[in-house]
Every structure is written in C-alpha cells, then in structure tokens.
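A protein chain is absent from this complex, but the other protein chains hold their places.
Let's turn to chain A:
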Amino acid sequence: MSTTPGRKQIHLAAHFPGVNSTTVWADPRSGSQIDFSSFEHLARTAERGLFDFFFLAEGLRLREHNGRIHDLDVVGRPESITVLNALAAVTDRLGLAGTVNATFNEPYELARRLASLDHLSAGRAAWNVVTSSDAFTGENFRRGGFLDRADRYARAAEFLATARELWDSWTPEGRQRPFVHSGPQFGIEGEFTVPRSPQGHPVVIQAGDSAEGREFAASAADVVFTRHSTLEAGREFYADVKGRLARYGREPGDLKIMPGVTYVLGDTDGEAQERAGEIRRQQVSPQNAILALEQIWGRDLSGYDPDGPLPDIDPDPDSTLVQGRVRVADPVGVARRWRALSEAKGLSIRQTVVESTSRQSFVGSPGTVAAALEEFVATDAADGFILVPHLTPGGLDDFVDRVVPLLQERGVFRTEYSGTTLRSHLGLPEPVWKG
C-alpha cells in the first residue's frame, strides 16, 4: 500500500441508501431500490473507490404508523446475505457486510450462511450483529414474543460466541471436530459442515451506542457502526469505547470505529450548502414533516398544516402510535427544543423539521470534505466512515470521483488494495483459533 508513513489511514464503507428518511426517492435520478442492477452499481462504485466494504441494513417488519404501513419513505428491501452472495460475483476485493438480527435467527444456520458467504467471496464477509426486543417484529417469527433490553445483549453475546465456536470447530489444517455448546440461550451439538472460511471468522460489526452495546463491541466486535457524527461526540465515544478494550486483552487497533455519515458536495462550499438545503427539503416533504412531528409527539397530528405553527399540546410519553422504529428517548425535551427553535426563528412545522433533523454530516467542496474527514480520523473521533448516500444508485459516484483522489493525495487513503480479504483492508488481526 502506498501510504505516507505515520498518517492514520481512513477506512471507508458504503451504506446502500435504503429504508430511511435520508433516501430521496422523488428525485428524477433516483433508481430502483430492489433491482440487482442498483446494488451492483453502488458496489462497483465502492470498489472503484477502493472502499473497505459495502453495507446493507435490515428490517424484519415494514414500519407502521398509527396502525397503518408507513408509506412516505422507501419501503421494501431484499434479504441481505443473498444479495451479498450475488455481489461477490461482480466484485473482487470489496468487503460485503450484512445486518442480521441475533434475536430472530439461530446460531447454527446463521453461522453456516455467513461462513458460506466468506467462502463464496474468498474472504470478504462481514456480519453486523443487531438485536431486537420488540414484539411487533416478533409477530413475523416462530419465536415471536420479545426480549428484555438486557436479555437481548445476553442473547447476542452468546449467539456470537456460539457462532465462533462453530467456525473454530474445523482446525486451520482442515480437520472437522464435533462441537457441543451448552449455555443459558443455546444448547446445541453436532458437526458444523462448512470448513474454516478464508477469514477464519467473518468480520463482526456492532451497531448501537448504548452502554451495553459499547461493552459488547469492546468484548467481541471488529468494527463499531456509531451514530456519533460530530467531532466532539465522536472523540468522546471513541475514547470511551477504545478505553474498554484493555479489559478484554485487546489493542486499540483491534476495533475500528466508523460513524455513519451523510455528505453533500459542490464546486464551492457555498454551492454545497445550497444543495444541502435543497436535499433536506426533498427529504422532508410536507407529509414527512407531519410524520416527523407525530414520531416525537406520539399523537395524530394529521390535522395540522405543515406550513403553520407547531402544536401547543405536549407529547404523549406512553404512545404506541409508531411501530418498528427506534424510539425517541426524550420526546418532551425534543418537543420543547423544537418549539423554542420555531419561536426564535419564526419557522413553520416543515421548516422546523428541516432545521432540526437530517442535517448532513459533511457539506462542502471536495477539498473541504476531504480535510474534514481527515481531521476526524487524525484527531481520534473515528477510524473511518460508513457513507450513507441519499440517492440510489448513483449517490456515491461524486464522492469516489472527487473526494477519494484528494484523500489519496493527502496520504490518508489507500491507492490500491494491498490484500484480498476484508480483514486485510481493515488491518485486523487473524482471529485466534480456539481449539
């Protein structure tokens, strides 16, 4: 790898723009959210940009709002691992990361599917371990029900530990040995039928910023996907999570911290700011503005005018209006802040939502954005970024064409892949085989 010695290297990943309010589907350039060609375009673009990996999120039940399927954002997506196996055929080096829930799967089957992906991609598989606690999603599954918040990490941790036992049940020399796992969550035994895969273990990603999530990441993950996308919050999170590693006998470099970030480019900073405003207005349609409000208030606010003032009633803290989404932690506090903003600047509902949400992480000319990314990594606010474009499938094109070359000039990003596996791109050690 031709890099400048001593400069901390940036890792980059591409998040397929999917089922969330940042994806702009109404733009004329917006393509299919389900055709394989869209996934292929984005993955090939990421590989052209020498990215570490391509990332797919997951949702196991369509989101509902007030008892009806939410229809304002992109709806629907393919099953992750199947798409990644197909993408392995049209890429050579790019890591392939899929989000798969540990609550609604079983270790034997998932460990087998992930090891299969690692074989079929010649060592490029990654698993983003997420957990779910809600009974709403459980209604699509045999196990149904839900888990207590604490139990879902207990299950995830034992799930991952069990998967690692299965991956280790073949010796590096290719000898298969029977396995037995007996724990509070899983009691299984037999023979794992997939020989040890090229990476030994697929790369493990953890997404979730809670204290339990951080501890789980420090104990067992290779990459953390965090929401902390400002410099200050990033540094604090970075120091906290890296500080937890020693307890598990791990080095700071063993865990990469990668915030999910959005970006807008322009020929000048001013032009980029202007475009950023346009994109935010595209993201927050009048209907989406009312919806965003309802997500905070937990009340039916369909009678309100998006171009009028905010409601003067308070949020309902016990609302069940919204299902299948992460809950807003402090709705009353958020409502108070939004009202204050609206009153101070004389903003309508829609303008308030545009101002308060969906602000892009990096906005500027390619040079400005490259410098900001470097600063984040150089000052230990991150080890890299999971970029979330707002357009499918061309949303990454300008970044790869215009920002990546500048990062390379600065000596902070690879100019060619030095290895073949995702582990090698991320500079992660081989997993220690525990026989």
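Brief remarks follow.
As a working rule, contacts are C-beta pairs under 8 Å (C-beta built on N, C-alpha and C of every residue); 3 or more make two chains touch, one makes a residue touch a chain; residues count from 1.
One rule holds in what follows: contacts and distances are computed from a predicted model.
Per its UniProt entry, the chain excluded from the display bears the name "LLM class flavin-dependent oxidoreductase", taken from "LLM class flavin-dependent oxidoreductase", "HupE/UreJ family protein", "Branched-chain amino acid ABC transporter permease" or "Phenylalanine--tRNA ligase alpha subunit". Residue A:Ala26 is the one among A:Ala26, A:Ala329, A:Ala344 or A:Val432 that touches the chain not shown.
Among A:Pro172, A:Gly190 or A:Gly308, only A:Gly190 touches the chain that is left out of the view.
Considering the whole complex, the residue from A:Ala13, A:Ile81, A:Ile279 or A:Leu347 that touches the absent chain is A:Ile81. In the full complex, chain A makes contact with the omitted chain through residues 25-26, 34-36, 40, 59-62, 68-69, 71-79, 81-83, 85-86, 88-90, 104-106, 108-109, 112-113, 115-117, 119-120, 122, 139-142, 144, 174, 186-191, 193-195, 198, 285-288.
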